[in-house]
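Every protein chain of the complex appears in place save one, which is left out.
So that you can tell them apart, the chains are marked A and B in the order they are listed, and the count of residues begins at 1 in each.
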Amino acid sequence: MDLSWMAWTTPVAIFFVVLVCLITAMGIWEYFQPGGGPRVGWLRFETTRGDRLFLSILSAGFINLGWIRWTDQSLWWALALSIIWAVFIYRKC
Amino acid sequence: MNKTWNNKAWWMVVPVVLLVAFSAIIPLMTVVNYAFQDTFGNNEFYWVGIEWFEDLMESDRFFDALQRNILFSCIILAIEVPLGIMIALSLPKSGWKVNVYLVLMALPLLIPWNVVGTIWQVFSRTDIGLLGNTLVSLGFDYNYTRDVLDAWITIVAMDVWHWTSLVVLLSYSGLVAIPEAYFQAARIDGASKWATFRYIQLPKMRGVLTIAILLRFMDSFKIYTEPMVLTGGGPGNSTTFMSIDLVKMAIGQFDLGPAAAMSLVYFMIILLICYAFFTVVTNMDKAETKTGGAS
Partner (left out) sequence: MSQIGFSLKPKRAFAWSGLVPVVYIIFLMIPLYWLLNTSFKTNQEILGAFTLWPKNFTWDNYLTIFTEPVWRAGYINSITYVVLNTLISLVVALPAAYAFSRYNFLGDKHLFFWLLTNRMAPSAVFVLPFFQLYSSVGLIDTHIAVAIAHTLFNLPLAVWILEGFMSGIPREVDETAYIDGYSFPKFFVRIFMPLIKSGIGVAAFFCFMFSWVELLIARTLTITEAKPISAVLTRTVTGEGVDWGLIAAAGILTIVPGALVIYFVRNYIAKGFALGRV
């Protein structure tokens, strides 16, 4: 089967590998500690570990897009900001 | 309902996951790849970094389409939801008439979307259409292919025609589920019609209405076929919604990279809304089971 049309590149491959690793890690964590530690935080609805991971990845995407729109700086800053934001989500949501 | 913990249940879900993943994840991965590359055909790609995202974020084209999408969704929600509730309230609760009404009302839902566009094209063109011709001969300056406002009115009317029935059917099923005892109690208390609606019917319909609103929002947010057939995105770009723009870019101009970048941003917005949808619905289910499962 010819897969050249998928046009894989290293950075995108790394991105997806990291994503798969994250999901697998969450799966293993969930397997040993089921339930996902639900709690009601800053967002006012119940979130589990998985929700928090999803929210941080999604908001990282939006932070990067906003960065592209409103600044001309390097995207690494946006990444740093996303990580700070992710930590915030993990602790407060 | 208390469910048991059983990881073997995964085996029953695997076929679904495989089938959906085939059509969802592989294309999505490909789209991410395209979004960072340029191509001149023949499967030859060149890495361009975030150029397409810069183009997308710094031009107004995407944000204009996004604004149009949001405006459209808000307009049709503001019309379809109250109208749907009103019609559902006025339907009798039983009898042969209801069946006839429901069947007739469900009809637009089963018409292929491009045929819906065609129907409204045939209906509102000024040369051959009943609506267009009548309006023009009444002296209105109506032409949905030239006037922006007319185009919008026609598209909104088309969507109301197409989808209000969904809100009606959902609200109606919510209404039928209310036990008669509630109405008797209201009658004994001498409650006004408005009071009955406000304090009995509306709260009982909350569940189905939330779903109706969210579904109509999602579906209007991804609208493509009907306006594509009716106006083709025109006049100018005034009815070019995001899906239309996307398909224009991808298939019309074969700009795979920019189209892929736009797909991703579009998909992220959808994920965000979908997450809100899912959270609201699951919390609603939870609240229902806590109060004793009033389904």
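Rule of thumb we're sticking to: a residue touches a chain if its C-beta (ideal position, glycine included) is under 8 Å from a C-beta of that chain, and two chains touch if they have at least 3 such contacts.
Predicted model only: the values in this text are computed from it and were never measured.
**Student:** Which parts of subunit B face the unshown chain closely enough to count as touching?
**Tutor:** 1, 3-10, 12-13, 15-17, 19-20, 22-24, 26-28, 30-31, 34, 86-87, 89-95, 99, 101-115, 118-120, 122-123, 127-131, 133, 161, 164-166, 168-170, 172-177, 180, 183, 186-187, 191, 193, 196, 201, 207-208, 211-212, 215, 218, 221-222, 224-225, 229, 242-243, 246-247, 250, 256, 259-260, 263, 266-267, 270-271, 273-275, 277-278, 282, 295
**Student:** Tell me, which residues in subunit A touch the chain that this view leaves out?
**Tutor:** With respect to the unshown chain, the touching residues of subunit A are 1-3, 5-6, 26-27, 30-31, 34, 48, 50, 54.
In this section, only the chains that are shown with their structure count from here on.
**Student:** Report the inter-chain centroid distance for subunit A and subunit B in whole angstrom, where each centroid is the mean of the CA atoms.
**Tutor:** Inter-chain centre distance comes to 28 Å.
**Student:** In the complex, go through subunit A and note every residue touching subunit B.
**Tutor:** These residues of subunit A touch subunit B: 4-9, 11-12, 15-16, 34, 45-46, 54-55, 58, 61-62, 65, 68-69, 75.
**Student:** Could you list, by residue number, the parts of subunit B that touch subunit A in their complex?
**Tutor:** Touching subunit A: residues 5, 26, 29-30, 32-34, 36-37, 39, 43, 45, 47, 50, 53-54, 57-58, 265, 268, 271-272, 275, 279, 283 of subunit B.
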